Each structure stands twice: as structure tokens, then as C-alpha cells.
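Take a look at the structure below.
All protein chains of the complex are present and in place, except for one that has been dropped.
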Amino acid sequence: MALSDDKLSEVTGQAFMNLTTDSHNGLTFTRLNLGLDVDTQLNIKKLELGNYSRSGEAAGTADIAIDNFALGSVNDATGAITPFKIKDPYLEIAYSGSKVVGVRMGFGEAKGHLSGDIKRITGNVAVDIYGKGSYLASQISCAWYDLICHGAKGIVGGAYANSDFSAAAQLVTNPGGDPDPVRAQYIGMVDGQKLSIPAGSGFDNFLLGLFSSSNCALLGTGTCFPLTNYGSFPVGKLDPNSQLFTDAAKGVFLSMQTQNVQWRDQQDTSQFVQALAGAFMNLPRNADGSAAIRTSFQEAFEGIPRVDTCLGTPTKGC
Amino acid sequence: MISKLCAIALACAALPVWAEMQALDDEGLSQVEGQGGVYLSGEFSVNKNGGVLWSTPTTANQAQWTADQRSCGRNGQIEVCGLRLGIRSEANGGWFVLDNIKGIFSFEGLTLRTRLINSGFGGDGAAFNQDVLELGLPNEMKFKNTTFSVAVANQGGWQNNKTYAPSFQQTNIFSGQIDGTVRVQGNVLIFPKN
Partner (left out) sequence: MMQKRTSLAVLLMLPLWAQAELKALDDESLASVTGAGFGLVIEDFLYDGTNATITINDITNSTGQNVPISVKELYVGATGSNKGSNLNPVDIGRLSYPWTLDLVKGENLKTFRDDGQLVQTLPTNLSVLSFAAPSKIFGAGGQACVSGFAAAGNNCSMRSTEKVDAGVRFDFNVTGSRTDVINMDFTELTMDGSYLRLWGDTARQQLVGEARINLYAKTLEILSCATGTSGCTSAQEQAARTIYFTNTYAQYALGYGKSQPLLFDVTSNGQFVLELPNPVAGISNSTTRNQVAADFYANAPRTNILIDNLNFGGTRASATAVPTGGYNFGRNEISGLSFNYLKVSSHDL
């Protein structure tokens, strides 16, 4: 509703914070929005949320346990810092009647490196793996008798050597290849997940559709990797050539809830994100379908080395 | 009669001898407690009817105020404005502002005196053994329409940015308003540290 002239003239100070409400799926929400731009480079020695005994999980574990957590990176050669950028953070409370059933802290936009020794993570971590056929072929190993596998390796490394392949990955169990959103230790392709060539024809993708990941393996190559392999994740779009972040991830949040809660998705406000009971970290796909975290096949197989997050001699643990 | 007078005079003469002042030694001095003090009651009003800078306009529409008018109401109300305090912590920087400080507050029984503490306080008093300045808080403080605002602005003084000074920018962070009686008791003890 447009403010009348009278009302407009009263809005003397603009404000950097405001309160909004929402209601859907039987719950009501109150939110404090903060108009802040936060640039930071920080290190946390130990981040642990939700250390309680949970059925189906090993004793002594936590929903989120990350050692040497860091945001942003430093360049020791020059002493310069590349900060992690957060825009418009907010704090939202979910109520069922007058009872608080969830709290979340989210970022309107986030981009930069997120680093850590991830021991356990609970949540929705969407990763896109991309790479050239030539590299993927080099990782496919076939038993001598597996003609289909050899055939596929030949095609991938031959006709499709220069094509950009992509696969969607998420938190999984290993072995098993089942989705594991709770206290996961691995990330990879779930059972039935296929490779695709985004720029390819229907035929290309039909061919690839014949092969899908099963029990953490696809064409003889492992498709599930321990989270500890990944020292750093780029959040947002990182241009691999310039190593600069070109776009931010929207919809990143950290929440705690006593039951499964549908939180409104920030990038597509007609959608919701289901957060499971417990502590939950959401690093979702962007509105255009791209994941908040994109890594190459090479990085997926070999791990991503941790970026330097400490000034001076150490790279972590400072 | 005269002898009686003389006797009285002699008696009086003797008195000063017994009452002659002697320097007190340290031990004696330390036992002398302050007997006096201050007891204060009062009612203070700050800008209850506005201040001298701004006169009160007849409309809440800021664009229609004259050059010397300002109203500090909200929701279409017209209100006088309170005290404004601006602090600039950086050369050529912006200002932290405490704005619209006004209202009436009253209290009874604020006391001020010195006191020696050498006992109590869970055992700390004996080791402390020092004089303190004791400010006794009044048991009740009454507030009426007392307000203040915390803001940041790019200039120290307020200007009407709808008409005369479009470059003036002030962001109110929050404002507070207090009405009623607050019970606050206690003695604030102030003493020099070594």
C-alpha cells in the first residue's frame, strides 16, 4: 500500500533493521531483518552444534562438528585478505502457536571460501561437480571383462573428451550411497544419480543415462568422498580462471528446530526448505539451479586443499 | 555574689584547660566518622515545553515546516523536541546522536556522605578499611513522558532534509520512553584505587 504524503513525510530516518512476519504450513514466523554488509575473515578453533545422543548415530557425535572453521582467506605473500561477504543477515523464529519450534540465522547473500575440517555435518549441502570428459575418463577404471565400461570410458574420453560434464552431489552414506542428511561424513552421488552434459543433446544425455551411480560407484570410479578431503568450499560462483567470486549464494542459513520445519526459501519465495529436527546447515541450490558449492571432478576425487586462512606462517589452527 | 561569680569564672577558666585541643594520634583519627551529608529530593524536567532552537509547527508534515520549526512526534502527532547531544569520534566523520531527550523525572532521598568501611561485605570490609563516598540511591524514581532516541547522523545539528537541507541524513536506531515508578535502591560506593 502506498504511504500517503502525510505518512511519507514522517519517515524521517531510514532504518537498518525491521521486523516482518510470515505464516505458512501451520506455523507462524517473526523475523528481524538487518540491513548490514558484513565482510569478514575469521577462524574458529572448534564449532560444535547439537552434541546430544541421537538415534541411529554414533555416541558422542554432534549434528555439526567442524574444527578449524574459517571464512574467507589470506594471501601471505602480500598480507592482503579476501573476506567472506555476507549481505542482509536475518534472525527468524518459527512458532507453533506460542511455542518456539525453530530458530534460524540466515544470509540474504553469501560468497567466499568456507573452510574447515568437517567431522560431521547435518543439513542440505548441494554441490555441483563439473569437469571435462578427458579427466573423468582418466578416473574410470574397468574390469578387463566389462565391455560396457570400456565402451563408456572410450566415449567419455574420446568423443566427449572436451565436453563439460556435470553431476549433482549431496551428503551421503558410504558405503551405501543413500542420502544422509543427518551427521553425514561423506559427500557424493546418491544411488541412481546420473552424469549429464549440460550443453549436450538429448542423445548425449540418453547415453549417459544408462549409467548411474550405485553404492558410491559409477563406471568403476568412486563417487562418494569423505568430507575431510575438502579443506575449503567455495560458496557462491567462483571463476576457476580468475579465482574471483562472481556471484553470491542466496538462501544460506543455519537453524535449530525441535521438529521438521519448512522455512521459506529466500531465493524463490514461493518455495520452502525442509529442515530436519536438530541443528541444520542449508547451503542450497541457487535459483538458476546451480549449487552454492561447485567443484571440479578433479577436486572431488583429489580433495580441495584448504586455502590459507591465517596470517603469518600457519594456514589453519591460528 | 562576687565570690560566686569569681568561682564561676575560675571554673570557666579551668574548663578550657581540660578542653584544650590536642593533636589526635592516628588511631584516634581513624575512629572519627563523618556525621554530616547531603540529602536531595527533587523534580527535574528537561525540555518539557520544548527547547529554544525549534518552535512547534502546526502540521506533522515535515515538508511544510518553516525554517525554525521541528516536531518530534510520531504517527501524525505533533510534539515538542528534547535535548540533542551529538558526538563525533572521528575527524570529518559522522555523529553519534542522543536526540529528543525530554521528560520529567523526580526522586526523593538521594543521599551523599562519606563513610568508613572496615567490616561486613562478606569479610571484605575488614581488609578494605578505607573511607568511601557513599551515594545513596533514592528508593523510587518517578518518570513522566521521559524519552530519548539513539541515532547516527551525518551532521551534529538537526536540519530539515525535506526542504532546506536535503543532504542531512539521520538514522534512528531506537527510541525509548519511560513512564511510571521504578524502584531502585542501593548505595553506590566510590573510592580511589591505588
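Lettered A and B in written order, each chain numbered from 1.
We adopt the following convention: a residue touches a chain if its C-beta (ideal position, glycine included) is under 8 Å from a C-beta of that chain, and two chains touch if they have at least 3 such contacts.
All of these numbers come straight from a predicted model, not from anything done at the bench.
Novice: Specify the residue from the set A:V156, A:C224, A:M256 or A:A291 that touches the hidden chain.
Specialist: Of the candidates A:V156, A:C224, A:M256 or A:A291, A:M256 is in touch with the missing chain.
Novice: Tell me where the left-out chain touches chain B, residue by residue.
Specialist: Residues 20, 22-23, 25-26, 74-75, 88-96, 117, 121-122, 124-125, 127-128, 137, 143, 149, 152-154, 169-194 of chain B touch the chain absent from view.
Novice: On chain A, where is the contact patch with the chain that was removed from view?
Specialist: 1, 3, 7, 11, 13-21, 28, 30, 33-53, 62, 72, 74, 76-77, 79-81, 83, 88, 93, 95, 97-101, 256, 258-259, 277-279, 309-314, 318
One rule holds in what follows: only the chains that are shown with their structure count from here on.
Novice: Can you work out the whole-Å distance between the CA centroids of chain A and chain B?
Specialist: Distance between chain centres, rounded to whole Å: 55 Å.
Novice: What part of chain A is in contact with chain B in the complex they form?
Specialist: 5-7, 9-10, 12-16
Novice: Which part of chain B faces chain A closely enough to touch in the complex?
Specialist: The contact residues of chain B facing chain A are 60-63, 74-76, 151, 161-162, 169-173.
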